[in-house]
Every structure is written in structure tokens, then in C-alpha cells.
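The structure's right below; bear with me while I get my questions together.
One protein chain omitted, others in place.
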Amino acid sequence: MSLKGRHLIDPNDFTLEELNQIFELAHKMEKNPQDYSDLCKGKILATLFYEPSTRTKFSFEAAMLRLGGSILGFADANTSSVKKGESISDTIRVMDGYSDIVVMRHPREGAPKLASNFSSVPIINGGDGGHQHPTQTLTDLFTINNLKGEIKNLRIALCGDLKYGRTVHSLIKTLARYEGMSFYLISPGQLQMPVYIKDYVKNQYNVEIIETEDLEDVINKVDVLYMTRIQRERFFNEEDYLKLKNSYILTSDKIKNAKENMMIMHPLPRVNEIDYSVDDDKRAVYFKQAKYGVYARMSLIAHLLGVN
Amino acid sequence: MSLKGRHLIDPNDFTLEELNQIFELAHKMEKNPQDYSDLCKGKILATLFYEPSTRTKFSFEAAMLRLGGSILGFADANTSSVKKGESISDTIRVMDGYSDIVVMRHPREGAPKLASNFSSVPIINGGDGGHQHPTQTLTDLFTINNLKGEIKNLRIALCGDLKYGRTVHSLIKTLARYEGMSFYLISPGQLQMPVYIKDYVKNQYNVEIIETEDLEDVINKVDVLYMTRIQRERFFNEEDYLKLKNSYILTSDKIKNAKENMMIMHPLPRVNEIDYSVDDDKRAVYFKQAKYGVYARMSLIAHLLGVN
Partner (left out) sequence: MSLKGRHLIDPNDFTLEELNQIFELAHKMEKNPQDYSDLCKGKILATLFYEPSTRTKFSFEAAMLRLGGSILGFADANTSSVKKGESISDTIRVMDGYSDIVVMRHPREGAPKLASNFSSVPIINGGDGGHQHPTQTLTDLFTINNLKGEIKNLRIALCGDLKYGRTVHSLIKTLARYEGMSFYLISPGQLQMPVYIKDYVKNQYNVEIIETEDLEDVINKVDVLYMTRIQRERFFNEEDYLKLKNSYILTSDKIKNAKENMMIMHPLPRVNEIDYSVDDDKRAVYFKQAKYGVYARMSLIAHLLGVN
């Protein structure tokens, strides 16, 4: 099925074959960006950010500009008609006259889905509340696919706040669809991944999940270590925070005996959960991951616009 | 007279013939947008919004981008040099070195006019206080012209807050210049159109104006029903508001016996003055109207830049 005219609301909107199609084009775009520099000439991407996110916004804007397209949008609902009480369905019906494709980020879960029901142009979910962030997942998968050659038979560790982090929720639900995956979930007890997600993944895809509080326990076994930030305010008390925080900070010392081709990933921005000493290690791929995010989004835009 | 290098401050700056020229090109642009996608290559539109208006700003930006031009500007005077106390005349003399055409929206009446006195590039008034909003009028006229084939012998109803709404003031003063127009003004007594506007229109163009408080009174007679929002704070007391508000909300029920080819227009955003049940009626043209706004502005920009 062609991706032309489709929406991307949930990473599982796409089949593995469709995801693969996106990664293949993204890979070509990374190798020869100049071949695609006029692909979206005359097309407009609208970025509707009802919640600020410079990183995601810039990545989409860079993607569209690299394809020769144009951008317009807002970074902040306070300067928009939303203030006047306009509904999402009205906003989207106006905006689709101003653009050929729309990225929407919204604090309310389901807002991009609602928008897609009224839009005549493709809607991309740029993050909706604690719910989904499918293009981060696309970025993460493309990074693994590109650096490992394929997504298959991998031990993936997810580390940090696994309770509130939507990034890791999207990621595990999508990775679990691939063959031979197993997961190590590393977090303080009070920030464990919600049971309904673990159950879903286990029942649906029959993957192995191992939970631990101790990063050093599993770090030498895994192929991918996906780090996320633990916000101080997520802890129930200061004592717990002080006790645990250092154990979730990655240092060059802790990766001494990790696999040689392990990939250390992070959705960024980081605060202090990865020590700067790790940056120069060749296993640290998080800045590369940010760059790959542009190519993943370029390919996504090209597919949804049907110009791939 | 060519429109090249001219300013648009008041809709009546242009003759009917000039307006027609703009509509003709806008119509062609709507039919074959791809023929115009490089018309403004290398040109820059500056959007100086001293007062936020996402809708108008996006419409202009989309227009310029669809013509292959570029955009820069601010959405909010707080991030501009205005904060440092710079005068409008200085700002405009600097900005005209940065751009080929300028749209200015300003809370103070007359500000775009003042700017035009100092500018070496065309200034478009994007709305000045309660005064003028000429490109909304251009959009409204182009919509009528495009859907009716011409602007002639029409019964136009304007409904809602006719006292404070600058949109309807600009609109009636411009529509009245066309042949055979008559107007129905529907509003609560305390929100009637100001006498000086009614007098101006009647004396200048000898058109018929009928005023009423009752929408249902006239709805079956008119060719165009132009709805606007009534803000709760415009009422003198809550009691009046509660008594009247429902009578100015358009529902599918109220249009049951209206003309088959009546056009229901609205400048948007709407809050609740048109019920969602009306949206699917083929007479509801307000979303189409928003799309036509881009073509009207594309044509305007092309004419003022002399690239039409």
C-alpha cells in the first residue's frame, strides 16, 4: 500500500514493510542528499506546535528545507488563533489550505488523531502529551537499522524513567514487532514501565522482558543502550533521588566492558544522565542519531507527499 | 494605472477595475497554481505583526511561498526593536532594505499609512486597530466573485457584531461600490453598524440598507449571509447576552428554507456562531473562503511587485 496521503499518528500505523521503505529512502538521502534537494520544490510544511519543542521542530524544518520545500508555522499556541477559542478541527481545515503537509505537536493526547479526521493533507503527530512521538521512534529505528544493517536479534536496554517517558513506550511497542528482540528495562522501582505496556508487548509479540534496578548488571550484555533522563520531580522523596541518581548516570567507566559494537542512544536533550567523558567513545551515537532524525523525516515527508 | 509599487492601505485605494484585475489573476492562480510557482523567486516578503494574528500571517506567508518567494518577519512586537523605542518610520526605512514588500499589522489606526509614507517598497495593511483590514475584504470579494461569477445585483446580509467589527465595515464600504447591491444588517440594537458608515454608504452609493434584530426574518431572501462573532463582553449586561445569543447562532435548521445558492461566509476563527451541523451544507463556504484568501493575496503580491 502506498504511503501517499496517509497520516502518521502512531508508529504502528505503518507495517514493517512500510517502515523499511522509509528507512531505505532515508539511507539513500543520507548518502546523496544533493539528489533530493528539489524533491519537494513548491511544497509547504506547516508546523503547528501547541507545545514548544525546538528540537523536533528544527528537525522537521531542516528536513523540509533539505528537500527544497518551504516551511511556515507557530512555535507557541499563544500567538495563534487558539487563544480566540478556535477548535482543532477548524484550525486544521484552514491550515490545510495553507500547506501540503502538517506536523502537529499538542499537549493533549489524541489531538493529532482528531486533526487527521478533518484534514485533506497528511498529518504527522509531532508528539501528543504523554502518548506518542512516532517520528522519534522512526529516528531511533532508522539509527539502529542504519548502524546495525538490520533490526533483528538484538538485546535492547532501556534505561531511566520508563514510567512517564513516552519515547520509550513508543519505542518498545515498535521494536517488539521485529524478529528476535529482547528487552532489559532498567529503572528505579517507582519509575518502572507501566504493566499494560509490558503485558501488551509480551502477549502480542512474545518477547522476553527482564527488569532490573541496576544498570551495571546488564550493560555488558546488550547491543543497544537507550538512555533517558530522570527528572528529579518524578521521585517521591529527595532521599530516594539522592540514593539512586548516580546509578543512572552513564560514565566511561561503566562501559569499559560493554560490547565493542554496542550503541549508546539518547533522544536528547540530555542534562547529566550521560557524562561528557562518554561523548568521544565510538559507541556513543546520540549526536549521529539526531542527524539521522533529519533523514528519517525527509523520507517520511517524501513518502506521505508521494514524491519519493 | 499599474498597481506596481503601489500600497494597499484601504480597500478603496483601488478602483473596481483594479480590484477586478486582482480577482482575474487570483482566479487563474487557483486553477493552475503550478504556473505561478516561480513568479516571485528571489523576492522577500516581510511580515511585521505588531499584534498577533496567526491566520492573516499564515495566509500571506503561504501566498508568498506558493509564488516561490521567501518570508521573514516577527509575530510579536516584544521580540522586535520596537521595545527599544524605535519609531515606525525608522523601522520601515530599515526593513525596506531587507525585503521587497511588507505586510504590517498594528494595533494603532493609521500606522500602516504612516509606514507607507517612508517606504520605498509596497506596504500592505494587514489590519490596523479597529480601522481597516483590506486583504480580508479582498478575500471576501474574491470569494463572492469566484462563486457567483460576478459581483452584481446581490442581497447581502451582515450578521453579528456590526458595531466593532472592522471586517464588516471594510466589506460594506467596498461592496457598496458595485452595481445593484442591497444590504441587510442583522444585529442586536446595541451592536448596530455605526451611523457614519451607514450614512456614508447610502449617500455615496445610494444603496438600500435594511436593519433588523432578527436573523430568521431575512435569511430566506439573501444571496450572501456574512456571519461574525459577537463577543460576550460587548453586551452591556449578562441578561441581554443570554436573551440574544442564540438568535445569532446559525444552525442547519435556520437555513432550511434559505436560497439554494446562498453563500454562508465567515472571516474565521468562529467560536460558536455557526453550528457544526452547518459545515456539511454546500452553502457553507467559509473554509473555501479561507483558501481563496491565499489566492487573493498571491495575486495582490504579484501585482504590487509588478510581476503579474
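Here the chain labels run A and B in written order, and each chain numbers its own residues starting at 1.
Please note the rule applied: contacts are C-beta pairs under 8 Å (C-beta built on N, C-alpha and C of every residue); 3 or more make two chains touch, one makes a residue touch a chain.
Because the structure is a prediction, the values reported are computed rather than measured.
Undergrad: With the full complex in mind, choose from B:Thr54, B:Ser99 or B:Thr139 the residue touching the hidden chain.
TA: B:Ser99
Undergrad: Can you tell me which of A:Arg177, A:Lys202, A:Lys221 or A:Arg270 touches the chain that was removed from the display?
TA: Residue touching the chain left out of view: A:Arg270.
Undergrad: From the listed residues A:Gly42, A:Gly68, A:Gly110 or A:Gly129, report the one that touches the chain absent from this view.
TA: A:Gly68
Undergrad: Could you please point out the chain A residues that touch the chain left off the display?
TA: Looking at chain A, the ones touching the missing chain are residues 34, 37, 52, 54-55, 58-59, 61-62, 65-66, 68, 71, 75-76, 268-271, 287, 290-291, 294.
Undergrad: Spell out, residue by residue, where the missing chain touches chain B.
TA: 41-42, 44, 46, 70, 72, 74, 78-81, 83-86, 90-91, 93-95, 97-99
Convention: only the chains that are shown with their structure count from here on.
Undergrad: Please report how many Å separate the Cα centroid of chain A from that of chain B, as a whole number.
TA: 41
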